[in-house]
Structures are given as C-alpha cells and as structure tokens.
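Before anything else, here's the structure in question.
Note that this complex is displayed minus one protein chain, with the remaining chains in position.
Showing chain A:
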C-alpha cells in the first residue's frame, strides 16, 4: 500500500475523511444500531401497550399508541416478581462473591509451583469440564447434602466453574515472577501477596470472571426448576420462563390463560435492566491496560 505523505504532508490516515466516506460510515453505523436497538425498543414498547393494540399490530409493537403501565402494575402487584427480583439479586450477589472467593483462592494456589496435590486438584477441576455430571446424580447430591428446596442449591453446586478457574490460573501464572519474588523479599506472605499484589494487577480478568459468574447466576433457571419447590424462592429467570412459555405449552387442551404479551415483555424488561445496568460500570476494566508500568524500576 502506498503510504507516502500526501500533499498536506500528512499520512493518509490523518487526512480528513471525504464526505462520501463519512456519509457511508454514518449510514452503516446507523443501520447496525437500528438492527441492535430495534428488538429492545419493540420489547419496551410492547410492554407499554394495551392488549388490543398488541393484537391489532399482530405481535410486537414499535410505538405504543395508547401507552399504559398496566403490565408493570400487574407484574409488581402480586409481589411475585418483586420477590423473585430480590431472590435473583441475593443469589447473584452472594453467589458471585462466594464463587469469586473460591475461584481466586483455588486459582492462586494452583498457579504456584510446589503446591502439594496441586496437579490432582487441577485434574479434578478439569475433569468436570470434560465430563459434566448428569441431572439425576446432581439432584441426589443436592438432596443428600440437605440443600433441596433451599437457596444454597442455586449456588453451591455451581460454586467453581472449571473454565473460570483455568482463565484465572493462567492469568496469575502470567504475572511476572520478579514481581512476586520482590514482594516475598519484602517480607510478604502468600495471603498478602495475593491481596496486595496479585489481585490489584488482575482487575481486568477479575471483572470478566465476576461478570461471567454474575450473568450465569442471574440467568440460572434449570437448577431452580429442579431443586426448588416453593414458589416464593423462585428466581426471576424461572418466573420469566413460566410467564413467557407457560401459555405456549398448551395446544388442544389449551389450559387457558396465555399471559398477556405486554406482561411477558414487562418481565423481560425487568429481568434485563439490572444486568444490563452493570455493564457500563465494568466496562472500564475491560479496556484498561492494567499491566502497563507494573514492572518499572
């Protein structure tokens, strides 16, 4: 490619873009944005529409002509959705915290050389990645540990994800050994090396792993379906599943009440907003070059 300076003396990528080029980019980005935003917009608009508007539009509404908060009022009136929202929040926060603690501890231990039984524990963890336990063995384990119909059943069986463990371990192993040696010479023990040196250097990967855990706890419905009997313990994902597919299950028998589409969409909005809201706060960690300058001096 010809990268000789142009008449202005600047390389081509520093030139002002042509009008056509800019227009093209704006058009392309706008189109992509519409494709991305349209489903969200339709979900929000439908949740704000009356049932007859939805039926008249044949499904999803793009602009609510008679906006109403009825669906949201209904969703929050029974206390079921607000209770489920609270349960999901609790499970996500507590679960993510416990998972992070367990995964960090295990990953740090396994990233150090000379740990007794390190290979065995690593192999055991990796084994679960290759061979996942069946539904019934998991169920029996949960039952025998006395966790059936408790919120612990949503957290403990999925406390450590082997994938996340491997990601963290690899990252910890990639940290410069000189840094850790220096810390040790300065008199720090493993605990303080982990908390003072390793973790501050690993913010980016910790943010990613925490997000993986948080999203999986937030979305988990299958464990709740199997292990929870009491509807007051249901997380939002399971309530949402009931509302969205409950009415689809029936054909000839047609057990009546298909939840109104507005209600379905309102629950979708309620379940998406909290998890979407934390993305911007974590985003800065994704882009930060954390290791810049770590080994200076």
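Keep in mind that, in the parts below, a contact is a pair of C-beta atoms (placed from the backbone, for glycine too) under 8 Å apart; a residue touches a chain by one contact, two chains touch by 3 or more; residues count from 1.
Everything below uses one rule, namely that contacts and distances are computed from a predicted model.
**Q** Of the options "Rhodanese-related sulfurtransferase", "Iron ABC transporter permease", "Cytochrome c oxidase subunit 3" or "Extracellular solute-binding protein family 1", which is the UniProt protein name for the chain that has been left out of view?
**A** For the chain missing from the view, the UniProt record says "Extracellular solute-binding protein family 1".
**Q** Which one touches the absent chain: A:33, A:77, A:170 or A:195?
**A** Hidden-chain contact among the options goes to A:77.
**Q** Tell me which of A:89, A:121 or A:139 is the one touching the absent chain.
**A** Among A:89, A:121 or A:139, only A:139 touches the chain that is not shown.
**Q** Which residue among A:29, A:55 or A:173 touches the omitted chain?
**A** Only one listed residue reaches the unshown chain, and that is A:55.
**Q** Which residues does chain A use to touch the chain missing from this display?
**A** Chain A touches the chain not shown through residues 51-52, 54-59, 73-74, 77-81, 83, 134-137, 139-140, 143, 148, 225-226, 229-232, 234, 238-239, 241-243, 245-259, 261, 263.
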